[in-house]
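Shown here: the complex without one of its protein chains, the others still in place.
Showing chain A:
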Amino acid sequence: MAPRKDIDYMDGESDSDVDVIDDSGDRGKKGKGKAIDRRKKDKGKGKSSEQPYAWEASYTRSWDTVQEDEAGSLTSAVADLVARGRRRRLLAPANAIRRTIIRHLIIILDLSASMLDRDMRPTRFGLTLEYAREFIVEWFDQNPLGQIGLVGMRAGLGERLSEMSGNPQDVLKALSERHKLEPAGEPSLQNAIDMARTSMSHLPTHSSREILIIFGSLTTVDPGNIHDTLDACIRDRIRVSVVALAAEMKICREFCDKTGGQFGVAMNEGHFKDLLFELIPPPAQRALSRAAGAGATNLAADLMMMGFPVRLPDTSPPTLCVCHSELKSEGFLCPRCSAKVCDVPTDCDICGLMIVSSPHLARSYHHLFPVKPYQAVTTLDDTSTPAKSCHACARSFPEAAATNVATTEGLSPLGRYRCPDCHHDFCTDCDVFVHDVVHCCPGCGK
C-alpha cells in the first residue's frame, strides 16, 4: 500500500490535501474486509502525515477531499470514489446468504465527559447524536422488522434512554432531548452492557441480539470483573460491535472478537459515519462451526405467526385505538381480534399477534436475492454491435476509451458495465444505483 500512496502523491501536485483523498481510497480498498486492524495502522500513519493536531484542522474540509486533475475537472476524483464503491461491492458475496432479518439492537452511547472533546466537529457528543439519528433512520429502513433500544453510559452508571421499540420515532425522540443527554463523569462498560444484556434476555432465539457501543472514552469504571460480562454475552449469543472515537482498547477489541462483532476506530468524521453505517445491513448468519462465533445467532429457525392487517382510511368513523386510547379514524385492524392499532409493525396489544404489513416483509427480500455484480467492459472488440447508450438511463456512452482515467481494477475505461445475465450495458451511475438502491436489474427485470 505504501508504494501506491507514493505514486498517487507524485501524480497530483504536491499539496497536502492529496493525503486526504488517499485516505478515502485506501479505506475503500480495505473495504468490508476484516482488515480493521490494518485500518487501525492506517490511522496512525494518516494522522501523522496529514495533520499534526486535530485542532489545527479547519471546521470542514470537504473542498479539500476532492482534487482537480490537470484539465481542472473533477472527473478523476469522482471516478476514484466510484471505483471505491465498486470494489467494496465486488468483495461482497454475490450468492444468496442467510441473513438475520429480525434484529434487536441496543445502542450504547458514551455520555461520559470525554465525549465533550472537540477533536471531531462540533464535539464528539454532537456528532455522535447527529450520526446516531441518521443511523437509526437508515437502520429501520433496511431492517423494518427490527427493534432498537438506547442505553447511555454516564457517571459510572448505565441509563436506559429508550425502551426497545420498533418505531423509529420513539427512538429518535429519545435522542432529540439533548439536554437530558449532557455528558458527565466516567463511563462504565460493564454496567451498560449488563443492562443491555438483561433487557434482551427474553427475546426469541431466531432473532439476533446485537449491541452497538459508541465509545469515546479510554477508561471504564466497573463494579466487577468485566470478563464475566463478556462471558455472559457469549453465552447469550449477543453480538457486540464497538465504534471507538479515541483509540483502541484491549477490552473493546476482545468483546468484538469474541462475540463476532466488528471493531473500528474512527479516523475522522467521515470514517466514523462509514464505520457506523457498515453495521446497518443485516449480518450474515455464520455456521456454528466457529466455536467462538457465538455472536452469530444459531440456525434455530422458527416459523412465526404473523397477521396482515387491513388499513382503515382517514374517512372511516373514529374509534379508540388500543395502543394509545386515542380517538382516531385511521389505523390497522388486527386480523385475529379486530383490535385497532395505530402503526405497524407491532405486536397486537390484545392478542399478542405480530402484525406486519406485507411491504415490510418485502423490504427485506432484496437481501435474499441480490443483483449480480456487473462486469466492467474493458474492450468492445468481442461484441459485434455495441449499444450506443446505457440500457437503463439512455445516456450515451463515450465513443473512445477515456485515457486520462487510470485503469484501476474493476473500473471500465469505456464507462460500460455489463450484466452477466442479460448482457446489456449500463453506465457507471446506473451500475451504482441499480446495486445500491433498486436491487433489480433493468435488463433482466428480476
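Everything below uses one rule, namely that a contact is a pair of C-beta atoms (placed from the backbone, for glycine too) under 8 Å apart; a residue touches a chain by one contact, two chains touch by 3 or more; residues count from 1.
Criterion: contacts and distances are computed from a predicted model.
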Protein name (UniProt record) of the chain left out of view, among "Probable rRNA-processing protein EBP2 homolog isoform X1", "General transcription and DNA repair factor IIH subunit TFB4", "Nicotinamide-nucleotide adenylyltransferase" or "60S ribosome subunit biogenesis protein NIP7": "General transcription and DNA repair factor IIH subunit TFB4"
Chain not shown: contacting residue from A:Pro122, A:Gly352 or A:Pro420: A:Gly352
Full-complex contact with the absent chain, from A:Val221, A:Ile251, A:Met306 or A:Cys342: A:Met306
Touching residue (missing chain; options A:Leu218, A:Ala247 or A:Val438): A:Val438
Touch list for chain A against the chain that is not drawn: 73-75, 78-79, 82, 98, 101-102, 145, 206-207, 285, 299-315, 332-333, 335-338, 344, 351-353, 357-359, 361-366, 368-369, 390-398, 402, 415, 427-430, 433-434, 437-443, 445-446
